[in-house]
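What you see is the complex with one protein chain gone and the rest in place.
Going by the order they are written in, the chains are A and B; count residues from 1 in each one.
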Amino acid sequence: MSEEDMMDGEIVKKFMFVNRRAPYGSIYALESLEVVLIAAAFDQDVSLVFSDDGVFQLKKGQDTADIGMKNFSPTYRALEMYDVEKLYVSKASMDQRGLTKDDLIVDVEVLSDEALADLMDDQDVIFSF
Amino acid sequence: MSILHTVNKSPFEKNSLDSCLSLAKEGSAVLLIEDGIFAALKGAAKEAQMKEASQKMKLYVLGPDLKARGMAEDRVIEGIEIVDYAGFVDLAASHDKVNAWV
């Protein structure tokens, strides 16, 4: 357990959630967010990565009224309250999709592929959605 | 630290393989399973990219998924090792973590 910190006798692992899909077209983004909130409640060291179409999850101004689905994008803004503050976005994926930081609903750290690869390497567990 | 990446998408349909290879570090391993095995084929569009990748990481393909799709082992690009499910388990155990590019 060399990479795991012990806090109050509890194991704290570095959990990374990799989000690679757009919202609404499938349920993965929403249900991933549900796991993130639980992992935070378990006091794990949580990081979220948005890459490929996952970057679309953070787009400002989502309005689902006309598709009859729940707009869950405000939850990303609430993550801070759950002490989930490590949000990373792939620069390459943003560029490819014509998005900039101004398009996003929350403050994130934009990372190069190299930095993302290092970050991934540093994790204990990777959850893929 | 080293990661076993699994890719289960055909490279002709989805970008999972490209995304994986752009984030997989030197010394990591990539295992192609399910429809991901189509990236392992000699003479197909991904051959050059896979050969290049094999210079910096270990590449594997799941034999049962090849066989199921009618792909004989001699169709697999040199440098990609064929493993069975027991080999998949060994790879998962011998790397620090598994990252599934689902």
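What we mean here is this: a contact is a pair of C-beta atoms (placed from the backbone, for glycine too) under 8 Å apart; a residue touches a chain by one contact, two chains touch by 3 or more.
Just so we're on the same page, contacts and distances are computed from a predicted model.
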item: Omitted chain, identified by the protein name its UniProt record gives, among "Sulfurtransferase complex subunit TusD", "Cbb3-type cytochrome c oxidase subunit II", "3-methyl-2-oxobutanoate dehydrogenase (2-methylpropanoyl-transferring)" or "TRAP transporter small permease protein"; value: "Sulfurtransferase complex subunit TusD"
item: Interface with the unshown chain - residue positions in subunit A; value: 11, 13, 15, 27-28, 31, 34-35, 38-39, 41-42, 44, 125-129
item: Contact set of subunit B toward the excluded chain (per top definition); value: 6, 8, 33-35, 64, 84-86, 88-90, 92-93, 97-98, 100, 102
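Following the convention adopted for this analysis, only the chains that are shown with their structure count from here on.
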item: Interchain centroid distance [CA atoms averaged], subunit A/subunit B, Å; value: 26
item: In the complex, subunit B residues that touch subunit A; value: 1-3, 15, 19, 22-25, 97-102
item: Residue numbers on subunit A that touch subunit B, as the complex places them; value: 18, 20, 51-52, 92, 113, 116-118, 120-126, 128-129
